[in-house]
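Structure, as structure tokens:
Excluded from the complex is one protein chain; the other protein chains are retained at their positions.
Moving on to subunit A:
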Amino acid sequence: MEIWRWVFIGILFLSDFVVKIEPFKLGRSQPTERISGSAGDVLEDDPVGRLKVFVYELPSKYNKKILQKDQRCLNHMFAAEIYMHRFLLSSPVRTLNPEEADWFYTPVYTTCDLTPNGLPLPFKSPRMMRSAIQLISSNWPYWNRTEGADHFFLVPHDFGACFHYQEEKAIERGILPLLQRATLVQTFGQRNHVCLKEGSIIIPPYAPPQKMQTHLIPEKTPRSIFVYFRGLFYDVGNDPEGGYYARGARAAVWENFKDNPLFDISTEHPTTYYEDMQRAVFCLCPLGWAPWSPRLVEAVIFGCIPVIIADDIVLPFADAIPWEEIGVFVDEKDVPNLDTILTSIPPEVILRKQRLLANPSMKQAMLFPQPAQPGDAFHQVLNGLARKLPHDKSVYFKPGERVLNWTAGPVGDLKPW
């Protein structure tokens, strides 16, 4: 017996060593810092066991058939809705018993009606969503139980559930009345805006992980570009005189810094776009027609400090990721002084931001890999949903109680889809 006791203690010591060695082996030798947002150190939480999600079985005209009509939906920046569906179907948080589910998911691909150019048309989306909700409310009792308070929907389009690409129109429409009580998972986030509901979960736009993986360059390549940006400054097709697009911020960047050697900015899209981002210290992420942009995701993946020029923007997973410590926020009115702002950041702060960006869990949280990996954006969404549990008792209605107005909204929305 004595021997076994010593063996046991020996094993304990050995395991202690093994556990210590692990963190050195994993990842690169670059020192990183732990990321903890306002909700605490939650980036690496595992949602399995903390919530149960029931996926409604909708007829394929809401999802599969739409995808079959246009396969481009899998690659554009709104593809998160499709991949989330696929993830949930095979995830351990899925439950087939709706009685024990905490959250209900409706797989309807509202952003898959594409023009020949590849841009999604939102004109039928409200009707599609309405039709889906009518279906689930009539076939299952769970919608009427809470009028959607324990349901969540993915609406990754420009202005979320306002279902329009033009901001004025979107504000006029407002969030679809039927989704008033549901939780929305969307890419759009701007404080004090009609299209951002309280309690929404903001996700990053979809960026193809494999494509970015193939463009990685060795980390020792010195970062020699100070500020990098590629994109439009004036949207000549939709806003000829300027002033509407990006609230004039992008045009201001161009006019003030076009001849500045520190700013590598241009409208040309080179083949070495991803490689160049890895050679830059700061990457501009200004607003466009909507405040969010896939540039944020690209900047985080490639270790370039994002310079976010969008007033009142709400960034993805803002309670899990402390964006103020990672990126640089510049008010739109301060754009003419952008060079002064960026050069006056102390080098220690810049190095700390780079260390935070180098944290692999930070990069994972921005991606939607296939198959899903721990810590990725799918898991962050589930973590966000888990943090909202348990549901308040007041969301459950007594039978017969109603809050939603099913005939609210523009007349065109009430037509069946």
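In this section, a residue touches a chain if its C-beta (ideal position, glycine included) is under 8 Å from a C-beta of that chain, and two chains touch if they have at least 3 such contacts; residues count from 1.
One rule holds for everything that comes next: contacts and distances are computed from a predicted model.
Peer 1: Can you pick, from "Succinate dehydrogenase [ubiquinone] cytochrome b small subunit", "Coiled-coil domain-containing protein 47", "DNA polymerase epsilon subunit 4" or "Glycosyltransferases", the UniProt protein name of the chain not displayed?
Peer 2: Answer from the record: the omitted chain is "Glycosyltransferases".
Peer 1: From the listed residues A:N97, A:Q210 or A:S224, report the one that touches the chain absent from this view.
Peer 2: Reading the full complex, the residue touching the unseen chain is A:S224.
Peer 1: For the full complex, which residue in A:I35, A:L51, A:M77 or A:I201 touches the chain that was left out?
Peer 2: Result: among the candidates, A:M77 touches the missing chain.
Peer 1: Given the contact definition stated above, which residue among A:L58, A:A252, A:I265 or A:L382 touches the chain not shown here?
Peer 2: A:A252
Peer 1: Can you tell me which of A:P98, A:P294 or A:P369 touches the chain that was removed from the display?
Peer 2: Considering the complete complex, A:P294 is the one touching the chain left out.
Peer 1: With respect to the chain omitted from the figure, which of A:E2, A:E198, A:E241 or A:E401 is a touching residue?
Peer 2: Of all options in A:E2, A:E198, A:E241 or A:E401, contact with the hidden chain holds for A:E241.
Peer 1: Go through subunit A and note every residue touching the omitted chain.
Peer 2: Listed in rising order, the touching residues are 29-31, 76-77, 115, 117-119, 121, 165-168, 171-172, 174, 190-194, 205, 218-220, 222-224, 226, 231-232, 235-244, 247-248, 251-252, 255-257, 259-262, 267-269, 281, 288-290, 292-295, 311-312, 333, 335-337, 339-340, 342-345, 347, 350-351, 354.
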